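Removed: one protein chain of the complex. Kept in place: all other protein chains.
What follows is subunit A.
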């Protein structure tokens, strides 16, 4: 049998139907599809794919276990490195990570590692019992660490990964989360149709089963300080508070009613479930004509959400060109299928209002000039090209800065000029016993990079505590 050249397709909801609901778009592989795809893996000895994964998931091994008809074992293999496979299988930019390095990708399409990971994780999410892993866990405990307290701040992917690894060694881990729900961006940012919140809940449950305690509604720096955590006998602290501070364009009209930061818009819809308004009581107002400024993953999420909330015309306004859009190509493709219109090479100049509400956005047309330092062709304004796009709503999705709430309220925690926490190569901050990782260190990045940082920090926290216990 000759090798199938293309990835086994994953069935998904039709665009006409899915723009009317918030259900997940791709259905995931069936058992048969997963096995066909698993067969495409060449089981390369040098495993280049693993190098592409920030947490080093043993990819050929888990695919082999799957081929052998042993999805439980495949799951354990993945979970030895990645505690949130159902999430990563869905939202990892695999095309830039594991799949980018896959040998199959040289001549044909890469093995669909992400889809297989998702299949394995989903299969086991339904099956998983606390019992099955207990004996395994006992083996991972480190006597010198058992029952020492460690605090983890934030409950995004960096923190969840750190907490899981710390708890596995027998440490007593408490997560402190500012919001009323766990997950960070997984909960408030990434929409239901890309990452169902039941999946986030199940993954968090499996971390709780490792003995991690979660305290919600605690803003560290306000409700309790780092000093007080140390006083309460926490021996080490991991900070994973993310990059949650929304950027604005700084153009006229940004405070008109109808202008949202993507964070506000997505938080209302995802965390607060405004898509079920008025059953859930948090309102969101989207109107009929919506523009999203920016072209990253956040912008695609906001655009597709606006469509699902009933907006007729949804535009993505971006000052560069198609090739330069930072969003995953899969998401751009999904957005296009759903009828999102791309107004590329257009730069917003002002938002115009009437009676305090958004009426239009003035845009200036751009053209591509010479390459700049980053190797991208720089967009240049075209004179006298301004035009008005009629709108009810504008959503600004041009990135986030680190939220200064914790750093501003914590002594001796060094930050970089743009606000990120300074760490060494082992995720250690300028304060003894305090480690940090994820978006608060790197600025907006990816789920799996945040998890990688959390895991690295966990390892170094363990080393630090072991070192201390010897003294």
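Heads up, the rule we're going with is that a contact is a pair of C-beta atoms (placed from the backbone, for glycine too) under 8 Å apart; a residue touches a chain by one contact, two chains touch by 3 or more; residues count from 1.
By our rule, contacts and distances are computed from a predicted model.
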Missing subunit (named according to UniProt) among the choices "Sulfide dehydrogenase (Flavoprotein) subunit SudB", "NADPH-dependent 2,4-dienoyl-CoA reductase, sulfur reductase", "ABC transporter permease" or "peptidylprolyl isomerase": "Sulfide dehydrogenase (Flavoprotein) subunit SudB"
Touching the absent chain when the full complex is considered, from A:126, A:279 or A:323: A:279
Touching the absent chain when the full complex is considered, from A:140, A:216 or A:382: A:216
Residue ranges of subunit A at the interface with the undisplayed chain: 178-180, 188, 216-219, 222-224, 244-246, 248, 254-258, 260-261, 263-264, 267-268, 272-273, 277-285, 356, 403-405
